[in-house]
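Below you'll find the structure I mean.
All protein chains but one are shown in place.
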Amino acid sequence: MDRLGTFALALSLALAVYGATAAIVGVRRGRPQLVESARTTAYSMLALVVAANLIMEIAILSNDFALRYVFENSSRATPVFFKVLSLWSADEGSLLLWNLVLAGYIAAVAFRFRRARPETLPWALAVMYLGQVFYLVLVLGPTQPFAAFAVAPPDGRGPLPLLQNHPLMAVHPPFLYLGFIGFTVPFAFAIAALVTGRLSDAWIRTVRRWVLASWIFLTIGLMLGALWSYGVLGWGGYWAWDPVENVALLPWLVATAFLHSVLLQERRGMLKVWNLSLAVGGFALTTFGTFLTRGSILSSVHSFAQSPVGPMYLGFLVVVLLGGFGLIAARAWRLRSEARLDAVLSREAAFLGNNLCLVLITLVVLVGTIFPLLDQALTNRQVTVGEPYFVETTAPVFLVLLFLMGVGPLLSWRRTSLDRLRDRVAVPAAAAALTLVVLAVAGMWNLPAALAFGLAAFVLVANGQEIVRGIRAFGRATGRRALAPVAPAVARDRRRYGGYVVHIGLATAAVAITASSVFALRSDVTLTRGQSTRFAGYSLRYVGERTVQQPQRRVLIADVDVSRAGRDAGDVTPSLNMYPSASEPIGTPSIRYGVLKDLYASVIAFDDSGNRATFRFFLNPGVMWLWVGFGVMALGGLLAAWPPARHRRVSPAEPPVRELAEVSG
Amino acid sequence: MSERATSESTARHPTRLGGRGRGAVWIPVGVVVVIVALLAGLFAFGLGRNPTVVQPVIVGKVAPAFNLSRLDGGRTLNLSSMRGQVVVLNFWASWCADCVVENPALRSAFQRYRDQGVRFVGVSFEDQSGTARGFAKQMGMGWPLVSDPGTNTAIAYGVTGVPETFVIDPDGRIVAKTIGPVTYSVLSEQIAHAMPGGA
Partner (left out) sequence: MADDRDAGSRRGTHVVAAVLAVALIAAAIAIAVIAARGPAAPATLQDRVRAVAVELRCPVCQDLSVADSPAPLARAMRARIAAELSAGASPAAIRDGFVRSYGAWILMAPPRRGLSLVVWVLPLALAVAGCVIVLVAVRRWTRDRPGVSPNEPSAEAPDSRDESPDLPAADRRLLDRALAAAGAEDPE
């Protein structure tokens, strides 16, 4: 079994090497058949990598403990669902998944460009194949998932308890990988553009949708990570500014900046070098993220155990940085484009501000994340850079970004007269002012939070207003009424409306984040059986403890009755999970989700007899809207990415065109 | 994507290579190389160290005072009463696997140095007194053992887990801290170093 898997991987490596070589030789020697064969190699390579992954899954499901990976990450008692997930729960297996996603992207690129062949395709393919070579070498060399024992142990150790606690483990890594690895595509095409000298807008148009796809996957992946932190880890929060969390955020920020700045290059020809840098930088950040997660240079909740591959990741990162930025420095530095800005009061300026803010946040978070390393290297002392730092340094920039999200849609391209701006900003400004007044009257003292709420109101109303206005204008121009213009107006301009929807989602998430950070209530309390405590308007009574024995763990559940104003409101059942392999129990929180607020309970400890239990109760306002906001963002992204309808002949007899003929006289 | 679009967009946004001579390209390339080299150096340094090991800052400082009651219910034990002697302070727990590992080393060192006026003290860390006493008896920990209510003493000594062992010199200063199980050779070296006139 292990030999079969290794064979599949080795063959894939050979194909990847062939693909890269054939693409490069083919394009340099002018042999298109060679390039074509390099393109189609992607399909067979994908098939082989899929096979390798399937072989590993079969090994796990059939309890083949001769494979060291299966032994270390699965056991007979592990439920089937979590057995399937253990493919990516640890280093070696997750690298198999990484290879699968990368091979999938290469095949997708090969398929997408099977007819229209941009000149940059051969070099882009070569770069992607070379990336695949690196990750295949990893799984065939130092991080072998198919390493085997001579004698198969009777049972496995089982996955890490934390990783088999919750089904969210199923989707959080795959979505993140889909997002991270998607950055390979813009990087590859950027390198190809640099190498071939085709530095006009072609490569931008080619990769735009791929970046958007990565962005959508990363958005969902980040949301799932936050959801897991909140619902599974039990400390009551959803983001801890953990180094590994930070490096997942960085590519998302860069992708967001890129999605805006490509528009500036397409429309006004500006920021060419900047866009190349963002493409290279985004991919470098995902590579750095891999290095940090697996090379364990920083301590983190996520760090896989110490592995010997750190130097290899570092080498790959150096190659990416030198190759990418070196090429930019050598080739694109002297690019002069006829960039033109008609006025400062324009959407272009807002986009510039957006890029400035996003890249600033990226740099600050990056420096903050690696600073402990730098400090120790220079002073041999240790410091921590944690939440207070990141919040204090990035919150003001996020506020500016909120403002831009509201004012950008209100500005026109090229130039906006003050009159026009005044007309458009009046209602959103009124909404913001109303929000601030209400908060001031209600006694709010936290100014940054108040500004966040006010600006979020501004963004929500501004983007909503622009959606309505755009649809109405389209309806007027084409003579459709009521809801009829909605679909065609939006379909005609998916990027714009998608963007508005994303802004609305992000503003919603901002409200949720602000509310839950500022207005959360907490209580630490130890209760004896039958004792009640009052918390946040609830009465919470500890009923007792019960034990549930499952094949892979023993669960101690605390039953707590919840009542409000004398009426029963259900119960919460936080628990402690005792796994045989763990010295300490893993807690599972119990959450009563609500539209306005969540009641969150976790049990910290039981005394021996279960007569006393120590609890932490939280009241988290608004967290529901965090998930809603993220969902809306993803939907907005999907809307923006939706491909145009098939070509339809527009005959002169069709009413819309006839009306236009009338209008234009 | 199509060639038509390419030439269209190029016409819209003409791209010229501004000229400053070919030699000038080495400056930006050089900057990139230098920055990448610095980063690589920093990360290589990062690979070479264990991120979970924290440098102890308490070494060299005055040992925090304590006055703790014994596990077996005897009189309290006061650190200041041991002034003028080398003190080995060991934090342990019954649930700690590494404490089992280091136990032989501790016992050997205890036997070796007890006649030279070196005092051994074991502080129970986040443990129940019943289980702790049982563990100590099983392990043959023959030196004074105290309990640490509220984990206050451990916090004062900057303890993050068990086992951790401190060596305090006769002047009351901490001269060594070991995180993780001690070995006999390391411990005896630390004790010898702490003794008056020790090398």
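For clarity, chains are labelled A and B in written order, and residue numbers in each chain start from 1.
Assume a residue touches a chain if its C-beta (ideal position, glycine included) is under 8 Å from a C-beta of that chain, and two chains touch if they have at least 3 such contacts.
Treat the numbers as computed from the prediction; the structure is a model and nothing was measured.
One chain isn't shown here. Among A:I58, A:A430 or A:A487, which residue touches it?
Of the candidates A:I58, A:A430 or A:A487, A:A430 is in touch with the missing chain.
Pick out which of A:A339, A:V486 or A:A536 touches the chain that's been left out of the picture.
The missing chain is touched by A:A339.
Just name the one of A:D64, A:E92, A:D242 or A:D559 that touches the chain not displayed here.
Answering carefully, the residue with contact to the hidden chain is A:D242.
So one chain is hidden, and I want to know which residue out of A:M1, A:A14, A:L168 or A:I604 touches that hidden chain in the complete assembly.
Only one of A:M1, A:A14, A:L168 or A:I604 touches the chain omitted from view, namely A:I604.
Pick out which of A:A147, A:L378 or A:L596 touches the chain that's been left out of the picture.
A:L378
State which residues belonging to chain A touch the missing partner chain.
The missing chain touches chain A at positions 234-237, 240-243, 266-267, 270, 299-301, 339-344, 349, 352-353, 356, 359-360, 363-364, 367-368, 371-372, 375, 378-379, 381-389, 392-394, 397, 412-415, 417, 419-420, 422-423, 425-427, 429-430, 432-434, 436-437, 439-440, 443-447, 450-451, 454, 469-470, 473-474, 476-477, 491-496, 522-524, 587, 602, 604-605, 614, 616, 644-645, 647-648, 650, 657, 660-661, 663-664.
On chain B, what residues meet the omitted chain?
12, 54-58, 61, 64, 126, 150-152, 154-158, 160-161
By definition in this document, only the chains that are shown with their structure count from here on.
Can you name the residues of chain B that touch chain A in the complex?
1-2, 5-6, 9-10, 12-20, 24-25, 28-29, 31-33, 36, 39-40, 42-47, 49-52, 54-55, 95, 97
State the interface residues of chain A toward chain B in the complex, per the touch definition above.
For this pair, the touching residues of chain A are 116, 118, 198-202, 205-206, 265-266, 268-269, 272, 291, 295-299, 303, 306, 310-311, 314, 317-318, 321-322, 325-326, 328-330, 333-338, 370, 373-374, 376-377, 380-382, 583.
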